[in-house]
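Moving on, here comes chain A:
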Amino acid sequence: MIEFRDVTKRFDDGTTAVNGLDLVVEAGTITVFVGPSGCGKTTSLRMVNRMIDPTSGTVLVDGRDVLGVDPPTLRRGIGYVIQQAGLFPHRTVLDNVATVPLLTGWTRRKARQRAAELLELVGLPAELGRRYPVQLSGGQQQRVGVARALAADPPVLLMDEPFSAVDPVVREGLQDELLRLQAELDKTIVFVTHDIDEAIRIGEKVAVMRTGGFLAQYAPPAELLTRPADDFVASFVGKDRGYRRLSFVDSSGVEVAEVPTIAEGAPVESSSDWRLVVDADKRPQGWVAPDSSSVPGGSLYEVGASIRGALDAALSSPSGLGVAVDAEGRLAGVVTARQVLDVIESRRG
Partner candidate 1 sequence: MGDIPKYLSDAGTRAALLEKLLDHVYLSLVPLVVSIVLAIVLGLLCHRFRPVNAVLVSLSNVVYTIPSLALFALIPAMIGTRVLDPVNVIIALTLYTTALLVRPVAEALAAVPSHITASATAMGFRPWRRFLAVELPLAVPVLAAGVRVGSVSNISLVSVGALIGTGGLGTLFTDGFQQRYLAPIIVGIVLTLVLALVVDLVLVLLRNRLTPWVRAGGKP
Partner candidate 2 sequence: MIFADAFGWLLDPANWSGGKSIPVRIGIHLLYCFGAVLGAALIAVPLGLFVGHTGRGGLVLVGGSNALRALPTLGLVTFLYLVVGGSTVSVLISLVVLAVPPILAGTYAGVQDVDRGVVDAARGMGMTGAQRLWQVEVPNAMPLLVGGLRNAMLQVVATASVAAFVGVETLGRPLLDGIRVLDYPQFVGGAILIALLAVVLDAVLAVVGRLVVPAGVRLSARTGKARPGSAASRRREVPTPVESGGSTA
């Protein structure tokens, strides 16, 4: 658990980066600090491992005032990941990951063994360990950065805009990977980003901060979207927050209906209905229109997943029927946008 008690940070140039921050980061959660530049999110993060010391107030990690701990010792027990990873160019990937274990006095052999396990954990092939950072892609470097932070198995992980330098597709993969790792490792993670979508995607709780170092709202993401504390939070989470909040509503209440299907490759007879093409395993492949022409399908959603997916499946389908699949990707049935909206309406009460 990390606790900020009335923490203020004023820099020598007179700017106040953090202003009377009171906040508790629960153990075993991903907590995201989000806000525009100059809101003090990075400064707050850096006060946890004493990269910056507060002007007043107290930061506690597991009930202990960090100011009472020698900085290098404190930092060796807290994982730290930064933008562009900050890997050491002169050390191999494996030795980069082994850094903290070596600092804390492990033997080289044991540290490298541990580093190899971590590369595997973050999904990197073992032979990458012999390369130098410059020989990796941006996404791979970022994974090494995470592996390096986890090497000494610290209970707390600080991540400062770790994924903002990679392209959106890779970023999404890294976010998924982080969620998977967290399910396995159960760390206390503080994650800083300026990207509200990223915050909502990975945060169990999100602290929205405002320029001048004020905490605007601290809540689970669904609550930020449904009940923003003020105009600042409302505009920061964006205009389509009503739609985005559907990500946090499950679709179990939406009944799926049957739909006429055609086996892939079978002859097409004329009909007044849209028919769904399925392969031998009943996986949807596309639609056949009433005029017998083939049309590519829309998005699919998994039964029970978020209702946002169900609505999108209906809206993107050429037939107006959203296709639901089971966990194996086999056809479960179809829904209309009207049905989905009715469920959303009924949940309002």
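How these were chosen: all candidates are chains of the complex that A comes from, given by their letters.
Just so it is clear, a contact is a pair of C-beta atoms (placed from the backbone, for glycine too) under 8 Å apart; a residue touches a chain by one contact, two chains touch by 3 or more; residues count from 1.
Only a predicted model underlies this, so the values are computations on that prediction, with no experimental measurement involved.
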item	value
For chain A, as assembled in this complex, the candidate in touch from 1 or 2	2
Residues of chain A defined as touching candidate 2 within the complex	49, 51, 71-77, 80, 82-92, 99-100, 103, 132-135, 138, 141, 145, 148-149, 158, 165
